[in-house]
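A protein chain is absent from this complex, but the other protein chains hold their places.
For chain A:
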Amino acid sequence: MDLPAFSFAVEWLSIFRPLLSVVSFEFRSRNLLYMANYSSNQFKNGLKVMIDGDPCAMVDVDFVKPGKGQAFTRVRLRNLLTGRIWERTFKSNESVEGADVMDIDMEYLYNDGEMWHFMDPNSFEQVAADKNAVGDSDKWLKEQDKCVITLWNDNPISVTPPNFVELQVTETDPGLKGDTAQGGSKPATLSTGAVVRVPLFIEEGEMLRIDTRTGEYVSRAN
């Protein structure tokens, strides 16, 4: 746990607490919004729907029409809770309930040992995400970085770190002097605990730019 960020958050809270109750009310009132039903001819990539009680995103939608007879819509779905991807076929007149899923930019505050806490910088609303929601993203989370939090019925179900993060090297073998151009790499442990392959010339204490989508070193950070 990073204490400075923690105390910063507590301070932040104490100043804005009177505001929070009002904001929370507005924030949660989205629940009252009517979730539309979508019929299979409205299906499209990116649509979020409820399937067997779980929120799912449509990844690919294809129209299947036999020579004679009714048409089908074959959809590749991603379960937003488990990440499972599979195909389901719908009849042409079937409909499914929309899922109250939204992506929000939030700032990462701190980890309390169990939950990861994030704040909407506009509303100051905070949410706490558990290990299921954070998944492997925890190794890229740095305090005050902007993340995308996916909320389902206002509860966080996944956390997407920024595409690029800047993290400090806490442990790596000593750098090789003069070896700045040659290839070759070595493991380096970063401040978040992530281990990445870095060039031989990188030393402890340096700030590195990492692509979180591939987990690869990009460059030294300036």
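One rule holds for everything that comes next: contacts are C-beta pairs under 8 Å (C-beta built on N, C-alpha and C of every residue); 3 or more make two chains touch, one makes a residue touch a chain; residues count from 1.
Just so we're on the same page, contacts and distances are computed from a predicted model.
K.L.:
When one chain of this assembly is omitted, its UniProt record names it as which of these: "Cell division ABC transporter subunit FtsX", "Ferredoxin-6", "EF-P lysine aminoacylase GenX" or "Heme exporter protein B"?
P.N.:
From the listed options "Cell division ABC transporter subunit FtsX", "Ferredoxin-6", "EF-P lysine aminoacylase GenX" or "Heme exporter protein B", the omitted chain resolves to "EF-P lysine aminoacylase GenX".
K.L.:
Considering the whole complex, which of A:V64, A:M102 or A:V195 touches the chain not shown?
P.N.:
Going through A:V64, A:M102 or A:V195 one by one, A:V64 is the residue touching the chain not shown.
K.L.:
Given the full complex, what residues of chain A touch the hidden partner chain?
P.N.:
The list for chain A reads 41, 62-72, 74, 86-94.
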